[in-house]
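Shown here: the complex without one of its protein chains, the others still in place.
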Amino acid sequence: MRGAVERTAGAGGVAGKVMPMREAVAAFVHDGDTVSLEGFTHLIPTAAGHEIIRQGRRDLTVVRMTADIVVDQMLAAGCVTRLVSSFVGNSSAGSLGELRRRIEHADPEPLAFEEYSHYGMVCRYVAGAQRLPFHPLRSYAGSDLPSVNPGIRKVTSPYPAADGSTEEIYVVPPVHPDVTFIHAQRADRRGNTQIWGLTGVQAEAVYAARKAVVVVEELVADEVIRADPNRTLVPAHAVDAVVLCPRGAHPSFAQGYYDRDNAFYRAWSAISKDPVRLRGWLEEWVYGTADHAAYVAKLGEEFWAGLAVGEAPSGPVDYGRRL
Amino acid sequence: MRGAVERTAGAGGVAGKVMPMREAVAAFVHDGDTVSLEGFTHLIPTAAGHEIIRQGRRDLTVVRMTADIVVDQMLAAGCVTRLVSSFVGNSSAGSLGELRRRIEHADPEPLAFEEYSHYGMVCRYVAGAQRLPFHPLRSYAGSDLPSVNPGIRKVTSPYPAADGSTEEIYVVPPVHPDVTFIHAQRADRRGNTQIWGLTGVQAEAVYAARKAVVVVEELVADEVIRADPNRTLVPAHAVDAVVLCPRGAHPSFAQGYYDRDNAFYRAWSAISKDPVRLRGWLEEWVYGTADHAAYVAKLGEEFWAGLAVGEAPSGPVDYGRRL
Amino acid sequence: MSGDPTGSTRPVTSSELLSVVAARELAGRRTVFAGIGLPTLATELARLTVAPGLEVVYESGVCGAHPSHLPETIADAVLITGAEAVVSMATLFGSVLQGGHIDVGFLGAAQIDRWGNLNTSVIGEWESPSVRLPGSGGAVEVMANAREVFVVMRRHTPRSFADVLDFCTTPGPDRALADGIRPLGAGVTRVITELGVLARAGAGDELRLVAVHPGVSVEQVRAATGWELKTADRLATTDPPTSAELRLLRDDVDPNRVYLR
Partner (left out) sequence: MSGDPTGSTRPVTSSELLSVVAARELAGRRTVFAGIGLPTLATELARLTVAPGLEVVYESGVCGAHPSHLPETIADAVLITGAEAVVSMATLFGSVLQGGHIDVGFLGAAQIDRWGNLNTSVIGEWESPSVRLPGSGGAVEVMANAREVFVVMRRHTPRSFADVLDFCTTPGPDRALADGIRPLGAGVTRVITELGVLARAGAGDELRLVAVHPGVSVEQVRAATGWELKTADRLATTDPPTSAELRLLRDDVDPNRVYLR
């Protein structure tokens, strides 16, 4: 059972929270760990996944609702022996070649797979965040999923249903990742993290974890965060490390910063279908780049210009001040 | 069991959502109903409570986490026979005279009281919003509350605890108010509602209810809402009526609009201690005002100037647009 | 409308037909949970025709989108900018979907059976499948909680319209009842394919052929279905898309023919 005591944060720990990705992965990801990477299509922490590959972590359990390109890459790099997920596909753009080889042919090795639905995963994170022994949900009745996933169980409600009958409901267990990585638009040096656009399950995934690393497009002054406290999705007390890593969500997008690289999503189906080509891609783009800044530079400014977005400011609200 | 079909909203219903408070209370509050009024210290829907008093509703079950001044007033007006709450006091400013007379002396009549804790109430709203038969929480173990509240029950977790033992946890049942009233800073004519500052349990209370009325300081153009979709706490599909009622949260406050009337909170303890004085207050300020606009006017502009706040703009974020 | 310059006299494609038929089924509905592709076309056309106030909710958490461009994914940035609300997954699945606010959910599947149960997990055995499919996503939740579900299948084959599913990812209400749990919605009520429309009323009822598209025979549909497909007492022939429907679809909804393949 996790507790606040495990956090790095707090008195004296503030300055120490900001660190390079290399240091964050070295400090918070160990062989055999359960690692959550969250971001639903938006703000996928790709750069974190790449650094885990570079550092050669092994035997990881990866928890991710939509296991997509970054998971396929981590699988191909041999980091992952177990996957907990509710969608294993390349978005709507096709297949994950490595994942399919692992599951369909145990090639090059088997992959243990815990299959849930999206809300099942959300409820596992919520239960983890809230230290609940289980979370009920109105899914799975009649599904074959409980027959292949012993984690999905039933509870009898202690309250009668409207018609007086006894009511059963499925439940899922909490998940407590050793570490959760999320990507966000901005945070302050203490880890107060602001996200806009799709917010997914990021806050719950952070609160469910024993340690949490927030990767951001921008590290901003305290005043920027404090001007809009309702925008803070993850408060500092839940964050152990802040990593500044612009464009770290590519090929996914960061609302207001850069658009999704749909061409790469489409290309991945072909790249990943051929294990030699996939490993060549990893050599060139992950092992062959020292860090994400090198990956960004290798893509080139012309490429990034193609993903640039125009401005659409939200307009302010007034928090008021005592006169 | 509530369903989307009960909503007024949707095709053709948009124009009909904006209505005066009188019409909203007449349409959505009936004798014997369960009525939720939410807003945790901030944005308390006082004007809605006053209109319920004016229209003489009877036999209501009121659901409100912090039963404070507006509940004491509704009790004194004879509207309420049952209260579901987790805090029955005049904030930190003293007692609720009518509530204490009702509970301590059944004077002038008894009050049925379902006592919970704050998180128990939050979980009841969450379970209501999510159509769950119950919601677990790590509260109540060893408390006398379950002995006086049969709604608080226990469930055995189907997962073993860390030490292999069987784990029990308390649960609370869902609440499904016939109608929920909340107060908010602004909404559009469809009911998309934006709240900042303390957001309390408003979204869950709206989703838990069969009907929902949003009372706002400002009715704004669609473009204002759409410039910042993350600020929308309650989407239009959950809202049945939008009531424009500036300063409708007095004596509580609306962040960025007006401050809390602390003097009135302090005064209420003395007013409510004397049943004659309390009924005199109702005569003058509720029955004696045609509507909340009249109440606001009676307080006078000089009074409102005393609660005025200065500006503290949030600063915008950039949502971006495709080039 | 002769001499229409937008080409509404061009032959109707299968995608166009499916979009128009699905759009008509949305008449009077208020909220729809839609994926990208044909459901996008159907809901956008419905908003312009039979369901003007229709609110589209996306699995990504977007409610009331007003996109500047046709979205390429359910999380496309253009769906967020200018939307009425964006909510977290917990709110989307918990309060909006499980809370009972969705009238119609659109789902797809690799396999569907006569009761409207769906398989999106595997072809073959789950433990060692011949094809690993993406899995549920939110499909289990859409089926369990939406008042009804529409399925749009471009291809109508005995393999996809299966007598017995390889795996039931997403159960309809009959399987839920057999599991001892009362379902909240009717499950799949409409299946719209390249050949016609199948329908069922809810728990206890099986999918029946209620309409064939122009030029399609009942025997064709039965041959393409993996179970003994029953036919409604009054079998209809789909009304072809009107020129107005086609013009809206081609000129306003998808002028670049992103999904109108």
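By written order: A, B and C. Residues from 1 in each chain.
Operating definition for what follows: a residue touches a chain if its C-beta (ideal position, glycine included) is under 8 Å from a C-beta of that chain, and two chains touch if they have at least 3 such contacts.
The structure displayed is predicted, hence computed values, not measured ones.
Peer 1: What are the shown chains that the omitted chain is in contact with?
Peer 2: Answer for the hidden chain's contacts among shown chains: A, B.
Peer 1: Of the residues B:T46, B:T61 or B:S117, which one touches the chain left out of the display?
Peer 2: Answering carefully, the residue with contact to the hidden chain is B:S117.
Peer 1: Quick one: which of B:L198, B:L219 or B:A267 touches the chain that's been left out?
Peer 2: B:L198
Peer 1: Just to verify: which one of B:M19, B:L60, B:A77 or B:V126 makes contact with the chain not shown?
Peer 2: Per the contact definition at the top, the residue touching the missing chain is B:V126.
Peer 1: With the missing chain put back, which residues of chain B would touch it? List them for me.
Peer 2: 40-42, 65-66, 85-89, 91-92, 99-100, 103-104, 106, 115-120, 122, 126, 137-145, 148, 161, 167-170, 197-201, 203-204, 253, 255, 259-260, 262, 309, 312
Peer 1: For review purposes, identify every residue of chain A that touches the missing chain, sorted by number.
Peer 2: Residue positions of chain A that touch the missing chain: 1-5, 7, 9-14, 126, 129-132, 188, 190, 192, 203-204, 207, 222, 225-227, 229-230, 232, 234-238, 319-322.
Here, only the chains that are shown with their structure count from here on.
Peer 1: Take the average of all CA coordinates in chain A, do the same for chain B, and state the distance between these two points in whole angstrom.
Peer 2: 35
Peer 1: How many Å are there between the centre of chain A and the centre of chain C, using C-alpha atoms for each centre?
Peer 2: Taking the mean C-alpha position of each chain, the two centres sit 29 Å apart.
Peer 1: In whole angstrom, what separates the CA-based centres of chain B and chain C?
Peer 2: Computed from C-alpha means, the inter-chain centre distance equals 38 Å.
Peer 1: Of all the residues in chain B, which ones touch at least 2 other chains?
Peer 2: Counting only residues that touch two or more other chains, chain B contributes 1, 131-132, 227, 230, 319-322.
Peer 1: Return the residues of chain C touching two or more other chains; collapse runs of consecutive numbers into ranges.
Peer 2: 62, 77, 80-82, 86-87, 94, 98, 145, 184
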